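Here it is: the structure, laid out below.
A single protein chain has been omitted; all remaining protein chains appear in their positions.
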Amino acid sequence: MTGYTFAYLDEQTKRMIRRALLKAVAIPGYQVPFSSREMPMPYGWGTGGVQVTAACLTPEDRLKVIDQGADDTTNAVSIRSFFRKVAGVATTEATAEATIIQTRHRIPETPLAEGQILVFQVPIPEPLRFLEPRETETRKMHALADYGLMHVRLYEDIARHGAITRAYAYPVQVEGRYVMDPSPIPKFDNPKLHRSPALMLFGAGREQRIYALPPYTEVRSLDFEDYPFEPTKAGHACALCGDDASYLDEVIVDDAGGRMFVCSDTDHCRSRRAAGRRGTMAAPFEDAAA
Amino acid sequence: MSAAEPLTGGFAAPAPDAARAFRAILEAMAQPGRIVRLAGAAAPAPAGPALAAALLTLADGTTPVHLAGDHDTPALRAWLRFHTGAPLMPRAGAAFAVGSWAALLPLSDYAAGTAEYPDRSATLIVALDRLEPAGARLTGPGIAAEARLSLPETAAFRANAARFPLGVDFLFVCGDRLAALPRSIRVEAA
Partner (left out) sequence: MYVAVKGGERAIAAAHAWLAEERRGDPAVPELSPDQIREQLRLAVNRVMAEGSLYDPDLAALALKQARGDAVEAVFLIRAFRTTLPRLAASRPLDTAAMACDRRISATFKDAPGGQVLGPTFDYTHRLIDFALAAGLPVPPAPVAPPQAGPMPHITGFLDREGLIRPEPPSDAEPPDLTRAPLALPADRALRLQALARADEGFLLALAYSTQRGYGSTHAFVGELRIGRVPVAVEIPELGLAVEIGEVELTECETVNQFAGSKSEPPQFTRGYGLALGMNERRTIAMALVDRALCARELGEDVGRGPAQDEEFVLSHCDNIQASGFLEHIKLPHYVDFQSESEGLRARRAAALAGREAAE
């Protein structure tokens, strides 16, 4: 593609984002304001993640892009082809082979390794936003580490429902200091944040915030002694690969509302099937047939 | 290419070279104590290649730079202005401060951020005579168990970490090597 520099963003913009990233890494869980640019894709489609990825990419990288855990969802396809076009980088669907993984709403099932970077697309970076809409107020709460309001809200939930109802974007506390929104990953994925060997970067384009978790950072999901945090998933095994420990998508398969549950992580599911694992509704493995 | 000339020493391919340099700096900042190599840039003495690459990658017209002590030379000033456009600034207003450890002290001279915006803080690029994975013990985010780094002292870094989330962050350079120490890291003497 002509007329645009490597990885689309001009160098000054990349420097600005890079400086914000370094401060974000230096202050884990703190949201660093950055002057997000207007990208050639809509706000809400991953403009923050795309800017972070663009600022981090080198020509040697292998990029994986997932949305809802899948490499083949339309938004993942679109972002992957954007970076192929503007940065000419190699892409992969294999989690273990990727050096940078941009994700929306999931952390891959395959454990990440040191040296990998996971870039999250974040819609609302402020974990306190639904308790207090004003940025001027939530900024003070973070400054004072005043998270009483959050605990009160979670406890009210328990009083009313007997459990914390938050199912995704479940707030975490980083190194005992900043309360952070892990982006709308299911709370099933929260434990993968804790002491992950990979570097995790979070980009919120519209809200102009970048934050980070360095490798091996202590990340605790907020809970109470008598109501400990519980990662949950559908109580089924994947109908294709038979995994009963991976996070599942729910698919409606007939007019009577019949369902099946399949791995949301398509690479994980594919590699299990390639290794001969079979679920109850599995077709013969397509790659083997080819 | 003579490193003493202000108009030379820039990246040959600015976008990919800066991208590679940034990734090395990011790796160093995300895994404090890890020593990375930065190549592709040269600046007038006493600046080494890692310092040159770090400045080209991070500094520009929006980031005031302070050159301290023996790094405040006409040649380095001219090089910095030509390649980055960064304005020179006294310590208090600097986004980046460059010099030897002794020349940069005391740390209280630099912006350490505010309670609401701790990111509005300086990054000190410290030129060291030796940089090795030995010496002071580092623990905290980015480090699996512990790391060792040949820091010039420990008291100042401990005091800096004690102010978290306020504080300054450090890049240490020696020749073509670079390591980082963010404010989040606990430092103990060897």
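Just so it is clear, A and B label the chains in written order, and each chain counts residues from 1 on its own.
Basically, a contact is a pair of C-beta atoms (placed from the backbone, for glycine too) under 8 Å apart; a residue touches a chain by one contact, two chains touch by 3 or more.
Since we're looking at a predicted model, the values are computed, not measured.
Though it is not drawn, the left-out chain touches A in the full complex. Residue A:P123 is the one among A:G29, A:P123 or A:P171 that touches the chain missing from this view. When you scan A:A113, A:V152 or A:M281 for touch with the missing chain, the hit is A:M281. When the missing chain is restored to the complex, the residue among A:R206, A:R220 or A:R277 that touches it is A:R206. In the full complex, chain A contacts the hidden chain through residues 4, 10, 13, 33-40, 42-45, 47, 67-69, 72-78, 81, 104-106, 123, 134-136, 161-163, 165, 167-169, 184-188, 206, 208, 232-234, 239-240, 247-251, 253, 260, 262, 264, 266, 281-283, 286.
Operating definition for what follows: only the chains that are shown with their structure count from here on.
Centre-to-centre separation between chain A and chain B, using Cα means, comes to 30 Å.
On the side of chain B, the complex with chain A involves touching residues 14-16, 18-20, 22-23, 25-27, 29-31, 57-60, 62-63, 95, 114-119, 121, 123, 140-144, 164-165, 169, 182-184.
On chain A, the positions that touch chain B within their shared complex are 5-7, 11-12, 14-16, 18-28, 30, 32-33, 55-60, 114-115, 139-140, 142-144, 174-175, 177-178, 197, 199, 212-218.
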